[in-house]
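For reference, the structure discussed in these notes is given below.
Removed: one protein chain of the complex. Kept in place: all other protein chains.
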Amino acid sequence: MNLIETPLSPVHGELEARGAQWGRVGQSPIAVHVDEPRIERQARATLALCDCSPLSKLGVKGPGTATWLGEQGVSVSDEAFESRALADGGVVVNLTGGEFFAESGPASEIVPKLAAHLGRGQTGVFGVERQDATFLLSGGKARQVLAQVCGIDFDQARPRQLILTRTAGVTCAVLPQPESDVEIYRLWVDHSHGLYLWQTLVQISGELGGRVVGAACFYPGLQVS
Amino acid sequence: MKVIDCPIIGTRPAQEFHYGGELRQMPEPGQVDDEHWADYVFNRNGEPGIKREWWYHLPSGTWFIAERDNKSDQFIRTYLYPCQEADR
Partner (left out) sequence: MSRLPTPAGQWINRDQPIEFRFEGDTHRGFAGDVLSSALWANGVRVLGRSFKYHRPRGIYSMANLDVNAMVEDVSGRRTNLRGDVLPIEPGLDVCAVNTAGGVKRDRLRITERFGSFMPVGFYYKAFHRPRSLFPFYERQMRKVAGLGSINPGNTPQSTPKEYAFCDLLVVGAGPAGMSAAIEAAEQGLRVLLVDEQPHMGASGAWQFASDEAVQRTCHDLARRAGALDNLEIRCGTQVGGWYADHWIALIDDQRLTKLRTAATLVATGCFEQPAVFANNDLPGVMLGSAAQRLIHLYGVKPFERAVVLAANSDGYRMALDLDHAGVDVAALVDMRLAGEASQWASRISEADIPLYLGHAVYEAHPRPGKSGIKAALIRPVDQQGRVVADGEQHIDCDGIAMSVGWMPACGLLYQAGVRFSYSRHIEQLVPGQLPAGLFAAGRVNGVFAFDDQLTDGRRAALEAAVYLGKYDGIVPKAPTHNDAPPSHPYPIVVHEKKKAFVDLDEDIHLKDFVNAHQEGYDNVELLKRYTTVGMGPSQGKLSNMNATRILARLNDTSINETGTTTSRPMHQPVSINHLAGRRFAPLRRTPMHRWHAGHGAQFIHAGDWLRPEYYRDGSKARDDCILDEARRLRQGVGLIDVGTLGKITVSGPDAVAFLERIYTGRFAKQPIGRVRYALACDEGGVIIEDGVIARLAEDRFYVTATSSGVGAFYREMQRWAIIWQMDVVLANVTGQLAAMNIAGPQSRHVMEALTDIDLSADAFAYLGVREGMVVGATATVLRVGFVGELGYEIHVPASHGLQVWTKLINAGQTEGIGPFGVEAQRLLRLEKGHIIVSQDTDALTHPYEAGLAWAIGKNKQFFIGQRSIGIMNKQLQTRKLVGIAFDENYQGPLPEECHLIIDGSDIAGRVTSIAHRSTLGYAIGLAFVRPDQAEPGTLLCVRTDGGCMVEARVAAIPFYDPENQRQN
């Protein structure tokens, strides 16, 4: 498999250098493991950083989007910046002003389906290219990393409500997605800033004893191919 | 650093915002003489008082209007354009 001939995460090279084991999301290679699974699981609970950029994404914008998404069977929240889970393990967020952002899970079913239906004569629905990098930050110390890069009071943040802010000086969307056992923050950043933010987060989480982990930590169904 | 209350996003530090100048009404270009047009283009009113200003929340791309006392640097209220009285 020649990885260069596929769509790539902006931090693909960084994970390659760490000797990642690869699986697939759609056409794209995704780092399934970067370390021993046991070590990765531990890191997930203390401090872990994970690249999930290959998950497929889509933006839709326009006065007809909410209705159209409903017609496609995608349930969205009416509330500003509220997220809802997608049936394929992904997430869809109401960005306000008739704009929604969707990211599929690794099964990559809903976003490609929506993308294929776009532009078929609907009125008031326009696709917006979304190629954001997706990084997950998890563990008891995740907040300590965020405290160094992001001026948001996460004590007051509501779970599953998107925060559009700046991290390490660049525009970034942060979605707190706490699970029963661990705090998880999903960060979306412009593709062009992906490498910069990744390297910054790697450095800071490294100083705090964190590790880079593979996506299987968060999507156990992912297999090395 | 000051905090600014964006009507969409909520309260955030000023570094997340861009100042867009005072809210001004463009005169109908065909209806004014050159002098009045030039006054609109070039002159700004900086006298102390409560100003209606454009502010932009950078991460979300939201324009809104803030009423700010430029003497005490206090934000009085913010709202989306063009709502004014109705939002009080």
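Going by the order they are written in, the chains are A and B; count residues from 1 in each one.
Everything that follows uses one rule, which is that a contact is a pair of C-beta atoms (placed from the backbone, for glycine too) under 8 Å apart; a residue touches a chain by one contact, two chains touch by 3 or more.
Keep in mind that this is a model prediction, so the values were computed, not measured.
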Touch list for chain B against the chain that is not drawn: 1-3, 13, 18, 20, 26, 29, 34, 37-38, 40-42, 54, 56, 61, 63, 73, 81-82
Interface with the unshown chain - residue positions in chain A: 4-10, 13, 28, 53-54, 59, 61-63, 98, 124, 126, 128-132, 147-153, 155-156, 168-170, 190-193, 195-196, 200, 204, 207
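Criterion: only the chains that are shown with their structure count from here on.
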Between chain A and chain B, centroid-to-centroid distance (C-alpha), Å: 35
Residues of chain A defined as touching chain B within the complex: 80, 95-96, 151, 164-166, 171-173
Chain B residues within the chain A interface of the complex: 8-9, 12-13, 15-16, 57-60
